[in-house]
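Every protein chain but one is kept in place in this view of the complex.
For chain A:
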Amino acid sequence: MTRSSRRLVSFVAAATVATTLAACGGGDSGGGGGGGGGSEENEASDVGITEDTIKLGAHYPLTGVAAPGYSEIPTGVQAYFDFVNANGGVNGRQIEFTYRDDAYNPTNTSQIVNQLVLEDEVFAIMGGLGTPTHNAVTDFLNSEGVPDLFVASGSRLWDDPEEKPYTFGWQPDYEIEGKIIGQYVAENFPDAKVGLFLQGDDFGEDGAAGARQFLEDQIVEEQTYVPGNTDVRPQISALQAAGADLVLGFNVPSYTALSQLTALQLGYDPQWFYSNVGSDPALVGALLARFSEGQVSDASLLDGVLTTEYIPGVDTPDNPWTQLWQRAWEESGQEGELTNFRAYGMSQAYTMVQALQSAGQNPTRDDLVAAVEQAGSEWEGPGFAPFRYSEDKHAGYSGMLVSRITGTTAEDLTPVLVTDNGDAEIEELDREATTPPESGVPDEEPIN
């Protein structure tokens, strides 16, 4: 179905953009004679690809309200690509990673993605960050036939192979996260009165929808906040008044800090359960650190908070993946420490390298998309659970585990739980924990 329409779309795109005419020819030969492994010569098989380079692009908030934390992600991506390049690159090609600042403003995102595609002529966009921001460019990328891989947001918008054949999600979406959290709470806190603290957009809505599948009878109050309104006293007061003794937060890190401080001010002490996005202990801890010197006596305000994880982070320094990220980070020689945001960027970069390898030696843009659809669910990477990629599904990781934050580390409370959207069952993952290859660089077979 989508295969032929995708060819058509890319043909139309190629015909309208004069510069891609040559690449079209290259694409045909790449598609026809792929699979030869290292025996063939490298060719400039599509836009953004030459005999010895591949150009990738991305947009991130490097300034503005969303910059704290998120601006570190591209430094992690860059560090891992540097590591791969130092080890020979992908099929002998060096990865050139160009990223630009959109300040988390969708208007800027449209403009800089235009620049990346039309001026910088990237082969693919990867890891574009943010729901409102990235949503502004998916139509453009799909009409131009540019692979739009591994969007850095848990929205369900990226899983739409019919309308957006070139767009793929990466992290577990907020709905399956809500389901896994909801089931855990229903099983382990069956008598809890549950309150919801939600960001007032699809992040909060999807998460709540997932949790409600299991907690409909237990939820006593639902409160939303608008990002930018920093006074959350009314919301926390309402949760307190409703008698909620377990609060699920689908919020960003600064609101984790705000909700903790506000609850402290009001003498409200429920069990907190923050979704993955809002629980980064390093960032929240840095925000709360100055308070812990004074009025908050215990240094770790987040102690005992429940959360979810789907990739290893810096709180598990013995994990072989974390050790690989540490090695790549040190070799890259960039300023600062390895953080969870950088580990996230490296995990995405690792998946990207797997995709490029699977796409074959002289891939076209469509080969890259086909590679993710056909081989993606088999890739073993840092993620605890496998990807859900197929021709009909462009959603990312299928699961996560529940953990409890203790000090600066986290203690796993469940095995890895996998599920899918809608009313799909939640099951324990039947797979050994993955480890990175000795070299630190994946080695995927080409699909054709």
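The rule is simple: contacts are C-beta pairs under 8 Å (C-beta built on N, C-alpha and C of every residue); 3 or more make two chains touch, one makes a residue touch a chain; residues count from 1.
What we mean here is this: contacts and distances are computed from a predicted model.
Q: Looking only at the UniProt record of the hidden chain, which name from "Branched-chain amino acid transport system permease protein", "Sigma-70 family RNA polymerase sigma factor", "ATP synthase subunit b" or "Carbohydrate ABC transporter membrane protein 1 (CUT1 family)" is the right one?
A: The record for the missing subunit names the protein "Branched-chain amino acid transport system permease protein".
Q: Can you say which of A:68, A:106 or A:320 touches the chain missing from this structure?
A: Here the residue in touch with the unshown chain is A:68.
Q: Quick one: say which of A:167, A:183, A:254 or A:362 touches the chain that got left out.
A: Going through A:167, A:183, A:254 or A:362 one by one, A:254 is the residue touching the chain not shown.
Q: For the chain that's not shown, point to the residue among A:264, A:282, A:413 or A:429 touching it.
A: Candidates A:264, A:282, A:413 or A:429; residue touching the omitted chain: A:264.
Q: Just checking the interface: what residues of chain A touch the absent partner chain?
A: Given the touch definition above, chain A has residues 63-65, 67-68, 200, 223-226, 228-231, 233-235, 237-238, 240-241, 254, 257-258, 261, 264-268, 287-291, 293-295 touching the missing chain.
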